[in-house]
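Removed: one protein chain of the complex. Kept in place: all other protein chains.
Our next item is chain A:
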Amino acid sequence: MPLLDIRNLSVDFATASGQFRAVDGVDVSVDTGEILAIVGESGSGKSVSMLAMMGLLPWTATVTADVMSFNGQDLRGLSPRQRRDIVGKDMAMIFQEPMSSLNPCFTAGFQIKEALRLHLGLDKKERHDRAVELFEMVGIPAPEDRLKAFPHQLSGGMNQRVMIAMAIACNPKLLIADEPTTALDVTIQAQILDLLTGLQKDTGMALILITHDMGVVAETAERVQVQYAGQKVEEQPVADLFETPHHPYTAALLAALPERATSRHLPTIPGVVPGQFDRPKGCLFSPRCKYADDRCREQPPAPAGTELGVARCHYPLSAKAEAEA
């Protein structure tokens, strides 16, 4: 049984103009010690599905799922108090914007020790020692001084390290990193990714990496799941996905990588992700897909078998040659 098992997760938001389905029947499963990457464009429901699992969505959201279990515990129907015992302790999350994700009114030390007191019940001295230890683990120099620093006195990369230290403070079984490097300089990005994968190896926790950067996926993840417009369209081990993408969307994403470009102009995917009002009747990717025909435009495709990367496509691409055709 996987550490985290979510099946058929849907999230609807009540908006002024009616219901909006941000996540549509997504499955996520991840095992202890595994790194799963979730990729997709903005608005593909990557973050929302994880926030839904953590119980961090606003009250306008309605979350439904057939299965949502973590560490053998059913997350559906937990009282808010029961969920708070898990969130921040066994599952933790770090966010995209380190500068705005830390509270400007409190020191880094206050913010990290808060979780230690809440979940582990450590006394003052133990909290301090553990905080110093954590700062050393995430590579923050002079931890004693940094504990007293306010977020505005630290750089973006340093703040993200503080966020990571806070997230791993209680030895979580699962860490969700929501675009942890997007807001950082390229040189810092690599450091933070190395830090995350290093910590994952040392502690044996599961890591879910949400990103839209295929380069990040290739470097860090073991398994990838591709999301498009709130649906999971493909899932494969990293090497296989880069070798033989089965969904035309994945193929198009990979073709758009600068390293893979063959012509002078970088290939792009025309159009944008469908929004609330222009959702296609059939396959959600059909308006932007170069292989789409009438069947694609009329009937929503069912996921294919695991040998075809559970691709949500009527005509999954099966060989590399075909992907390039």
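As a convention for this text, contacts are C-beta pairs under 8 Å (C-beta built on N, C-alpha and C of every residue); 3 or more make two chains touch, one makes a residue touch a chain; residues count from 1.
Please note the rule applied: contacts and distances are computed from a predicted model.
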item: From "Cytochrome c oxidase subunit 1", "Alkaline phosphatase", "ABC transporter permease subunit" or "Helix-turn-helix transcriptional regulator", the hidden chain's UniProt protein name; value: "ABC transporter permease subunit"
item: Of A:V23, A:A52, A:M93 or A:C289, the one touching the omitted chain in the full complex; value: A:M93
item: Among A:D85, A:D194 or A:E243, the residue in touch with the chain that has been omitted; value: A:D85
item: Touching the absent chain when the full complex is considered, from A:K46, A:H119, A:K173 or A:H247; value: A:H119
item: Where the missing chain touches chain A, by residue; value: 54, 56, 80-81, 84-89, 92-93, 95, 97, 100-106, 114-115, 118-119, 150, 152, 163, 166
